[in-house]
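Here the complex is missing a single protein chain, while all its other protein chains stay put.
Then we have subunit A:
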Amino acid sequence: MMMYVAFIMSIIFMVSLVGVSSKPSPIYGGLGLIVGGAMGCGIVFSFGGSFLGLMMFLVYLGGMLVVFGYTTAMATEQYPEAWISNKVVLGGFLLGLVVEILAVFCVLESENMGIVFDFGGLGDWDCCGVGSFEVFSEEIMGIAGLYSYGTWLVVVTGWSLFVGVVVVMEITRSN
């Protein structure tokens, strides 16, 4: 059972994203994103990336989704569209659900569950260090590498996020 925890979390992840993309009102979309984000964090946890999972909880769910929730609450209507209030939304959700169940059966019936588990490599036990062979967590070494070798990547990513905000502000202001 514990072996399949990442698989189950990915199923709930997909179902919540289907709930988001079947286009209910943004409030309910945000609810779907919360569940999806939490499941995504869970998958990252189960692969050993505890720091990055908690980082995602903090920044994504605790920062970005909170801001999204506040702005949606300011712009919401009196009778928001839920998943069961409209046949179109319900139909879209059910279609996504049916396809997801079919995909799950396909993965469970096949011999090799290569889609989910078989990523190859040493997993999170990677050997860094030249002289003595020490064992470090690949995730921590990746984060350390991001801020040392990957300075330019941080600059470019920061700039593109800044430009994203500038673009949205520029488009939505009325002149």
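As a working rule, a residue touches a chain if its C-beta (ideal position, glycine included) is under 8 Å from a C-beta of that chain, and two chains touch if they have at least 3 such contacts; residues count from 1.
One rule holds for everything that comes next: contacts and distances are computed from a predicted model.
Novice: Just to verify: the chain that's not displayed, which of "IGF-like family receptor 1", "Elongin-C", "NADH-ubiquinone oxidoreductase chain 2" or "Transcription initiation factor TFIID subunit 13" does UniProt list as its protein name?
Specialist: Result for the unshown chain: "NADH-ubiquinone oxidoreductase chain 2".
Novice: Determine and list the subunit A residues touching the chain excluded from the picture.
Specialist: 119-121, 153, 156-157, 159-160, 163-164, 166-167, 170-171, 174-175
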